[in-house]
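Take a look at the structure set out below.
Shown here: the complex without one of its protein chains, the others still in place.
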Amino acid sequence: MTILNETLQEEELKIQTPSISRKDEYESVGKSVLRKDSVPKVTGKAIYTGDLHMPGMLFGKVLLSTQAHALIKSIDVSAAAAVPGVKAVLTSRDIPGENAFGIAIPDQQVLAETKVRYIGEPVAIVAAEDIFAAEQAISQIQVEYEPLPAVFSPFDALKPGAPAVHAKGNILYHTKVRKGNIERGFDEAAIIVENIYRTSGQDHAPIEPEAGFAWIDAEGVLNVFSGTQYAFRDRRQIAIALNLPMNRVRVANMTMGGGFGRKDDVTAEILVALLAWKTGRPVRLVYSRHEAMMSQTHRHPTYTRVRTGANKEGKLTAMEGVIYGDTGAYASLGLFVIKKMALHLGGPYYYPNYKSDSFSVYTNNPIFGAFRGFGVLQAAVSHEGQIDELAEKLGMDPIEFRLRNCLRPGLSFSTGQLMTNACGIATTLERLQDYLVENGLSIELHPEVSA
Amino acid sequence: MDENNLIKMELTVNGEAVSMIVKGGRRLLDFLRDDLHLTGTKEGCGEGECGSCTVHLDGQSVLACLTPMERAIGCSVLTIEGVGSPTNLHPVQAALLDEGGVQCGMCTPGMVMSALDLLERNPDPTIEEIIEGISGNLCRCTGYKKIIYGIQQAAQELQAASPAGTVKESVE
Partner (left out) sequence: MLYRKYEVAQTLPEALSLLSSHNGAVVRPVAGGTDLILQLHERILSADVLVDISRVPELRGIRLENGQLVIGAATTYTEISRSDLVLKNAFVLAEASKKIGAVQIQNMATLGGNIGNASPAADAIPGLYALQADVVVCGPNAERRIPITEFHQGYRKIDLNPGELIKEIRFAIPAEGTGTAFYKYALRKSQAISVVDAAVCVQLSDGVIKHATVALGAVAPTIIRSPAAESVLIGEPPSEDLFDRAAEAACQDARPIDDIRGSAAFRKYLVGVCTSHAVRSACERAA
């Protein structure tokens, strides 16, 4: 939570640019270098998690919840366990350690225990001699659900008396950003625009669906291989769930077939580790595309109301905004993504007065987490919309208006952080201006929709 | 009907004769990956959308995830493993590296197989034709441009290497 109550007198601050020694020629900067792993990749020799196999390997499969919000009354695995070739059918009861994990806060269940919170939540896992036996076993697991009322938008989730996705309530996190004096800022404005922006969810769809491979080596160490963005955090969470000391768990990062933020979370790692630990056999668990889309994280859908003011000279005076981010059934990185959105709601522009509130809200939608841009992308939809509309209403060229207001060394960001040398927005805009001139182009704000 | 559904897979894979008794009733993709351990052919979707499982069956690009394995009996299959080796890259592979068309690499084998199929039919494709040729292959990393330029570069190199003028085939 960031609260800054006084206006900073940026113009008076002198910024010292750290001196960097510059060479004319670098080994790789400014050059095209061959990725170290690209030759194996282009010849099909690179080994991804789903490519691993070992003698005696079992195939893992996950049963996903079919209910958005429901109590689990019972799970009957007897028919599944009787399928020929099935070596393990595990539910939350079989978790040796804590049935809790989460990249930011451990609010997620490894396997759903008493209730499911979204369609696609893992409920049970199976390891079998081949994938068909595993699939058949999954289809034989009987789960008795008692459906609960569910919420599918942050607005419904925030209504008084709304079904509680989590016992602690449906607000995961509220971020407040305060800078300057917002009333004064709007008093100084000659023009104010106010709009509501909505962005939709999105699947990362890495071409490699999530996968994990686990085996116990001769020293009794549980090895978990996966395409992960954070092996050490995975290792910690596996150890906690399996109740193992950290030095009994080793996580190795395989070649990763695209992550884009989603493989920052634990994906298949704990589940496959459990199966290997229980069966003593190597286990490979590869999600299908369908399962991955159901159970893994996505980009946050967001709803934003924002008000922005500028004076007659074309200088921004204030911005005020409220954001509701749908974080789905579990936190993942939803608190940070939506927090970041509050910080970046104004974009790369300087506002002497700034106020934003963002709410990361639990719903019974799939989990929304980290995705390239991390909330900044959703913010861009609104700040660029606002800036364009202000420029138009002020009769100013949109690039000129941006140049007049963009952050530069010596100015402060919404949080009060002073820009130093790494602040390239002005240079970028100038290059864009040159480009337009060189190519005889101009910016049309409302191009005719052409067929 | 054999309850274990064991079948004899006799075919040519990457120029080599293969004959093995395996479980039938699966996809060509499963046979290649699980039985032959040719894991260069990837499964990105299992439903025909992404093209990462593209292989050549009797000289035509097909999706191994939608091909019953038994269909390949008696046929010749070419997978990425048969295209070029790290020390002897095919011009398409070399050009993809050169242009920076390989990132996570998960789409790459399928892209290479589609590019080969295209260049065999149409050795001198336009950018539009390249785009159409790889339109059955999804890439989430590169944004496609570098892949398209890579294929264009490879086409030019291959053309230069084989001066015999090839007739361009046109469908539309």
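By written order: A and B. Residues from 1 in each chain.
In this text, contacts are C-beta pairs under 8 Å (C-beta built on N, C-alpha and C of every residue); 3 or more make two chains touch, one makes a residue touch a chain.
Because the structure is predicted, anything quoted here is derived from the model rather than measured.
When you scan B:Glu10, B:Asp35 or B:Glu70 for touch with the missing chain, the hit is B:Glu70. When the whole complex is considered, the residue among B:Lys23, B:Lys42 or B:Lys146 that touches the unshown chain is B:Lys23.
The missing chain lies against chain B, touching residues 1, 5, 7, 23-27, 46-49, 51, 54, 60-63, 65-68, 70-71, 73, 114, 117-118, 132-133, 135-137, 169, 171-172.
Rule of thumb we're sticking to: only the chains that are shown with their structure count from here on.
Chain centres here are Cα means. That of chain A falls 33 Å from that of chain B. Looking at the complex, you find that chain B touches chain A at residues 23, 33-34, 37-47, 49-50, 52, 79-81, 83-86, 89, 93, 96-97, 100, 102-109, 112, 138-141.
Of all the residues in chain A, the ones that touch chain B in their complex are 32, 34-35, 37-48, 50-51, 53, 130, 204-209, 255-260, 286, 288-289.
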